[in-house]
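Take this structure first; my questions come after.
One protein chain omitted, others in place.
Think of it as A, B and C in the order they're written, each chain with its own count starting at 1.
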């Protein structure tokens, strides 16, 4: 067969894979003919804000891990290493855009204005997502891998039907941003989302955080060619960006989201990044990956590189960094106190929202449970 | 976004879509630097055999339609127009290769040596596939769209594990051929099959008969870019062939199957063809498509073009054509008599093959049914 | 009064729902120009446009998954699954997303989605085209599952389903699509969506059925009068939640219940009916609840389906077993 012989490496090689990068791991700003234009309005203030977002995201994460260790949370899925991918893409959003996250987008939640303490309930086991998705246009976490990409696409089809694309009104035109991981690209649902988006030219941006691992499975178990290429076969553009470079993530996301808002259809962004921690607090990554890999990615740290950049460019002094640190500490304190004071739900509340219109048979079960629980109180009182 | 802007037509244009063709609709042999080498061993005898296969396939089809009209079959899915795609690909197979068809591959079944009368049972409603898939390495028909592509891929992974690829032994090395339609490409299963095949470099050839329609839905409802391109994003080659050109289908299938047998992995062939009939005998295509479209495809008839070629090249005379016609008539007669004499299964046989090891509870239901049926006999006898 | 078939009644109901609420969408395979393989959506695309009535790519997970997104955006999608046996590729989206989104969100999100499924056998079809998968949905908390049995119910229930803020799995008795009856299109329905109904009164035994088997049971009841048997027939209409009060009341009088469905017996909806009726009417029951159902095999080839499916005789046989226990 003569056509496009397969590249047999999922990471690709320098020759065939353009990685959009605007900030080197050392914090040097690399010029880019095209993408520079997408961020040339960014002020030093905004760079500082990005740094703050990155730091706060990381602090949310480390505090949650600590809370898990202390037994306050049952589980936590760490975003460590993926801060730039999340903050860069999320800061490209407008308020009217809608986000469909996985279970790891704590940094995106932060940028959307969700109180990070609200993220904890799900991991503590007191709820399954306590924030109002409509308040910040940030949907609930989705745990079934890939399912949310179809929801995002359908939502985008709704945006289309509402006439909220291509009007040129910056406060009206809306895009949808769907997050998912490298592992998720293997799910039928995700590929069907690509198909629906392509066929309908839906205003959705697929943002794949390729953190190189799906629990213990390296990228090679999901694909033998770079993931961003998947898009072309479905009829829309795809590209790979340095997922540890917040500026590059911001630039490519701005472009893709604007494309969507303008009615030009979907795109796929593969943010090439790394899961620095274990899959979740239940996982033991030492069973399947080498420390050396982690070490090499430590040198590409997404927060450090912005700090280096800012220092190099004299955008911030120690007082600024200390200020952010102090703010992060405050946030951590907020998380600790809020988390510890989260009450367990009353058992009979599990019947309240199975349906909007609760059937009598289910009410009867609720009463059955209530009577049963009361019988212990009675017993106790009797003693 | 700068990368690969989408082509927004599912059919593609001449410029961007190479269609492999070796025989024009008028029956002229067009030379092709590469693909000629794949069929240069074909003798006039073999061309005559291909013509015979095409004619027999068409005759099976027309007879089955007639049997359906007479009430002997409940349904029939016509292959009319797709004979070349089926015969060309199937004749590229070796005996040890394995085929996973949809419900329309009657021409492939013919080429594999399945008695065409055996295809009728399913459509008559007396069985769900009565041939032995192991006998001719031709799996049962699969009705759930796309499901068989995963079976094919798994089977190919088994071939790999058996060491039956890449040995160079032409009687040992085996490939798997999976058929599916244009509509099927939207199913998650088919895309997962692409992923598994890519990741495992499995010896499977995906043969998509793009007949332009999925029941009433034109290709544009499944994709906005040519389907063969899908393969590249999954890391293997894909190409489009003139699906009404038996020689071209043979050539590209030979190459792809040999690639698989050699251990070089999967490929996707998009056979660009046309469903000349309704979706099935239950369908009324006049509700959704124009006669003019059908007319334009009639000029590309896959059987006529081989006949024209043979006549032009003096490979066959009228006696030959009459002979094939007579043989086809005999086959039709065989179909008619076999079909009409196919007995209904005895009702209690439905319990026999639910399990290899039938549980007593199910045997009890079988006895319950038998007793119940007997009660009518008793009643009758009592009268 | 208008005489309509069940298929046409659903069409009319869809039409009325779309007229009443611009957020109602119809989506699925071949629902557009073709009007669906059973023509239930006939003419809707022409009248309401391609934005509101649209052919989707061929994938059921995609249909349900994008309907969820549309619902989250404020639409009320009506999804057609072409045949019963093809709902399973969309099953994950139904049981893990559609059924749970309201619960997951603590009541904040609603998914007013109607999933229409033509179901059941008796039409001489090939594999996967004659199944009765309602049990798989009735076992799933968060879904409401209904089935209509008459043109009037078809007309009203589809509108009630679309108006419901809970997701509804709407099972349509495909072999009864072309049965016709007169009813008044404007007379408001006498029952809410999730309620069962006595469709024939009787005193010797109770028959409970839904969808395609309601007619079979009514015929059985008529036939039984020849033998001097008076059978009460209840159309369950709602399979989840079940509304068994009318069944309890009936069984307390008759002492005998035969529950009838096409689906396989084990863990079919009739099993739940049997268990609950036994719990509620233990001392009234003169015999165990009899289940007259499909057998525990895959749906068989068409030429034996008449023996697989309950028919008038098998229903009466069940009644005899209940009466002679």
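Here, a residue touches a chain if its C-beta (ideal position, glycine included) is under 8 Å from a C-beta of that chain, and two chains touch if they have at least 3 such contacts.
Treat the numbers as computed from the prediction; the structure is a model and nothing was measured.
*Asks:* Taking the complete complex into account, which shown chains does the hidden chain touch?
*Replies:* A, B, C
*Asks:* Going by the contact rule already stated, which one of B:27, B:133 or B:166 would touch the omitted chain in the full complex?
*Replies:* Counting the whole complex, the residue in contact with the absent chain is B:133.
*Asks:* Hey, which of A:98, A:124 or A:151 is the one touching the hidden chain?
*Replies:* A:124
*Asks:* Which parts of subunit B are in contact with the chain that was left out?
*Replies:* 127-130, 132-134, 139-140, 144, 147, 149-159, 161-162, 188-189, 192-193, 195-196, 199, 352-357, 359-362
*Asks:* Please identify, in ascending order, the residues of subunit A that touch the omitted chain?
*Replies:* Residues of subunit A in contact with the hidden chain: 74-75, 103, 121-128, 143-145, 183-184, 186-189, 214-217, 221-222, 282-283, 287-288, 344-347, 349-351, 354, 361-362, 365, 369, 372-373, 375-376.
*Asks:* I need the residue numbers on subunit C that touch the omitted chain, in ascending order.
*Replies:* 61, 85, 88-89, 91-92, 95-96, 99-100, 103-104, 127-128, 135-136, 138-139, 141-142, 240, 242, 264, 266-269, 271-272, 274-275, 278-279, 282, 287-289, 291, 296-298, 325
As a convention for this text, only the chains that are shown with their structure count from here on.
*Asks:* Just give me the whole-number Å value for how far the CA centre of subunit A lies from that of subunit C.
*Replies:* 40
*Asks:* Report the inter-centroid distance (CA atoms only) between subunit B and subunit C in whole Å.
*Replies:* Going by mean C-alpha positions, subunit B sits 36 Å from subunit C.
*Asks:* Out of subunit A, which residues touch more than one other chain, so two or more?
*Replies:* In subunit A, 188-189, 192, 195, 199 touch at least two other chains.
*Asks:* Which residue numbers or ranges of subunit C touch two or more of the other chains?
*Replies:* Only 56-57, 59, 61-62, 89 qualify.
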